[in-house]
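Selected chains only, in their assembly positions.
A and B are the chain letters, set down in written order, and residue numbers restart from 1 in every chain.
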Amino acid sequence: MAQEAPSTGGSSRTLTMARAGREAVIAEMRKDPNIFVIGEDVAKLGGVFGTTVGMAAEFGAERVIDTPISETGFIGIATGAAMAGMRPIVEIAFVDFIGVCFNQIFNFAAKTHYMSGGQFKVPLTMMIGYGGGYNDAAQHSQCLIGTLAHVPGIRIVTPADAYDAKGLMHTCLRDDNLTIWMVHKAIWGLGWLGTAIKTAMATVPEEEYAIPFGQARIWREGTDVTLVGYGITVHHSLQAAEKLAAEGISAEVLDLRTIVPMDRDAIMKSVAKTGRLVVADEDYMNCGVTAEVLATIAERNPKILKAPAVRVANPDIPVPFSRPMENFALPDADKIVAAAKATLKAS
Amino acid sequence: MKPTPKQRIWMYESMLKSRLFDDALFEAYWEGKKPVFHMGKGPLPGEMHQSFGQEPTAVGVCAHLGPDDAVGAGHRPHHVAIARGVNLKRMAAEVFGKKTGLSGGRGGHMHLYDNNVNFFCSGIIAEGMGPGAGIALARKMQKKPGIAVAYNGDGAVNQGAFHEVMNMAALWKLPFVCVIEDNNYAVSVTTKESTVVPAWKRAAGYDCPGEYVKGNDPDLIFEAAARAVQHAREGKGPSILEIETERLHGHFIGDSAGYRSKDEVAGQKDPIPVYRKRLLDEKALTAADMETLEANVKEEVDAALKFARDSEYPAPTEALDRVYA
């Protein structure tokens, strides 16, 4: 636990997402004494996912607070602290636990600025891990991005590599709203989940930089089909694009990067060019991000689609434990390749 | 600690203000809702949970609070807001959904916020517990003076948030007072039907003081609140202060409270005339002073209502503002 892949040293460092995110947190905490971290196992342990390693030692137990397993309670407390001038960072290791504290998030933290007519700000950042692929079963493998994205008042970012992890964390911490920084466990660079996806590591500048909300990122340009994803599905899409390239198909890979707000113009621009769309998401399909992306085309200009768009997502089942069944439920490069070919064949 | 005469007069004044405010809203609420009741009609639409009878719980506690302190209330907030000194005109305007309201009409009567006096509300049961304790935590972290008080109904004590927050507030010795207004009902369900052990006794489960104040009496509440507030100010952590009070009306306007017996309702006492008589009997103020005080309060409430009625409604598209800071 709390181990991670080693980073290459030097000024042009290749970092894991875990380190890059942490670097942003530490930089902001050094500047602003009002920032503090609160959550389960964030102090002594340094976070189940290593998000807060070293912070208790540097900032003390007053600013890095281990809590009881009382998510409703400590999110409520963090919200109150934010209303009174602090800038809390709350860690929820697994998004699966959101159900025990969802009220305090969407009915209070997300709405207080609005309900108070702007009198109270809630500059609160949540760090949340999500996703499966390591057989952690139905209650520890969910994404639930759709759940969070459906309720107003929250900004949600989902970086796909270390560069974005740092830049988006700075943006979240400087924003005066409830922001959620979510990373898929399999790309975080956690030792205990291996370092399988190397594309999530990146060269990260030492200096601070902020990546604006609502700007998608084109990882790879292409002309035949647009592959939209975020977080881990960006990497699946990149692999799929490689495989497609080998067959002479040119795929563009678009990373949403921020889910709320979503860069709908970028989606439209890419699909207008390629005429074909595959959206890959590990989250449940129904009323999720894949639906929102497809709806965007349908309401802005369905004519740009030369063929039906394809969604590659969890087929609305609890995430099964056993490997063959879990793999069935998860998106991967092959499924994206198949989807791309299907939409290229159709018309 | 007993209230000074000045404090007692303030308590009476604040209770009366709350009462006259609620009286005025009660009247306005029915405008546009007769002959057929429709909650969404008239100048005061939506649910309306009023404070008739519960005024003592507000003044007895808030009498001890200063500008550094913070107060959170729930779905029945008028008396607490007024005792806390929320701007009455802007509060009235908010309840009427006007642009000049505290939140420009976005909040309404269950969502009164006034940053000038660190006052907030919420309409979900026990949802204010965490934010209340969180303000207390901020004061402690920022090494600033000030405590936080969260008001809850008796129905709130069986909600998970109550438990989680009390444990952490006690663990971290936060300057926090959890007030429970025991009006014996959560809508139609009595305290006995819902709560196997009263909240103030559960304080033992959080290693903090718990006290029950009987009689719906501002003076007694004042004394008990003094202990809880001092405890918080001295850095000794939270307390649970449970206060016996009375809900003189239904749960909200429109609830005829048919689930209460006639005898029970007939036995209810309005705390305001009782306190008025006591102040006069004990010569805390003269009859003439009382008359002036009452006239002033009435004038203030009338002015607030007039301000609210005279104010403009927000433009429809203002709905889009303030979602994000």
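Basically, contacts are C-beta pairs under 8 Å (C-beta built on N, C-alpha and C of every residue); 3 or more make two chains touch, one makes a residue touch a chain.
What you see is a predicted model, and the numbers here were worked out from it, not measured in a lab.
For the full complex in this file, the chain formula works out to A x2, B x2 (one representative per kind shown).
Operating definition for what follows: only the chains that are shown with their structure count from here on.
Chain A and chain B have Cα centroids separated by 41 Å. The touching residues of chain A, when paired with chain B in their complex, are 34, 36, 62-63, 67-68, 70, 72-86, 100, 103-104, 107-108, 112-121, 123, 152-153, 155, 175-177.
Contact residues of chain B toward chain A in the complex are 70, 101-107, 111, 113-115, 118, 120, 122, 124, 127, 129-139, 141-142, 148, 160-161, 164-165, 167-168, 171, 321-325.
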